[in-house]
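The other protein chains are all here in position, but one chain of the complex has been omitted.
Moving on, here comes chain A:
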Amino acid sequence: MTLYLPRTTTSQISEALTAERHSVGGGALNMVLTLIVVTDEADHYDAVRAATEAGREHPSRILALIRRDPDAEPAIDAEIRRPGTAGPGEALLLRLYGPLGDHPGSVVTPLLVPDAPVVAWWPGIGPANPSADPVGRLAHRRITDALRAADPVADLLNRIRNYQPGDTDLTWTRLTPWRSLLASTMDQPCGWVNGAEVTAEPRYPSADLLVAWLADQLEVRVERTTSNGPGITGARLVTEQGDINLQRYDGRVATLTRPNQPDQTVALARRRPAEALAEELRRLDADEIYERTAKFMAAMLDRTEEPV
């Protein structure tokens, strides 16, 4: 069931939510978090869908903030999708007109689920300084996606300079399956690692994060080479006993080659937005490894940009 409240106020929205709770029971008390999606008319459909899907794992109150004509009179159009309409969570689509678009905090504050953590997500181009953003300030966790920017690597670097605990970027989340496979190859005895190489399409921040992670954790030099993608196409660990090589050309299935072992294939699908988002929502504390890796990457890229 969807409820439309045109030209409304947050107290009317709250009342509608409470009335709902009294008639059906449960409601916001079962929500484990509030997910604020900062989006626009073009993006909101896919974003809310991904958020709803992630909400199957983490029932949330989704607040989608859609900015409309900044020159109009200030007003809110609300669309409430009740629990059960699309998964266990509820979604509120709030269209903000006029100067209200500059004060989203005032709209969001009364609608946050009591006590539950707040997560902000910018599915499109995110703020350069998420924790200083009016919505980001309210959130415990701030999820951006550098891949959406015109220059993704520069976008990510920019944000890393302003890093605050709780910041995270989906270019890091998308990397988890790669990192997890690479880590598992080193669960077994293997030779001393002397170097590594990461191959990916150009201007792909996940690849630079992978380079940084390997270089930092293994304390070796890591090459970044380019291919036609999609995404990351290979990662290689150069060991004393030969290479451990993970190649994925089709974005779906990878081949693992290592010394004295037969080739192995493994499904390594590129992640859909909902899957990446669900992973982000699983842990809401600061991700120290991300911080470390991101700063390492920034230092590394700064160094290479310096004139010789």
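Operating definition for what follows: a contact is a pair of C-beta atoms (placed from the backbone, for glycine too) under 8 Å apart; a residue touches a chain by one contact, two chains touch by 3 or more; residues count from 1.
What we mean here is this: contacts and distances are computed from a predicted model.
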Task: Just go with whichever of "Glucose-6-phosphate 1-dehydrogenase", "DNA polymerase-3 subunit delta", "biotin--[biotin carboxyl-carrier protein] ligase" or "Cytochrome c oxidase subunit 1" UniProt uses as the name of the absent chain.
output: "Glucose-6-phosphate 1-dehydrogenase"
Field: Contact partner of the left-out chain, one of A:Ala78, A:Ile160 or A:Leu256
entry: A:Leu256
Query: Which of A:Pro177, A:Gly231 or A:Pro273 sits in contact with the chain that's absent?
result: A:Pro177
- prompt: Which residue numbers on chain A touch the omitted chain?
  reply: 26, 30-32, 56-59, 88, 173, 176-177, 179-184, 186-193, 214, 217-220, 239, 252-253, 256, 258, 261-262, 264-267, 269, 279, 283, 287-289
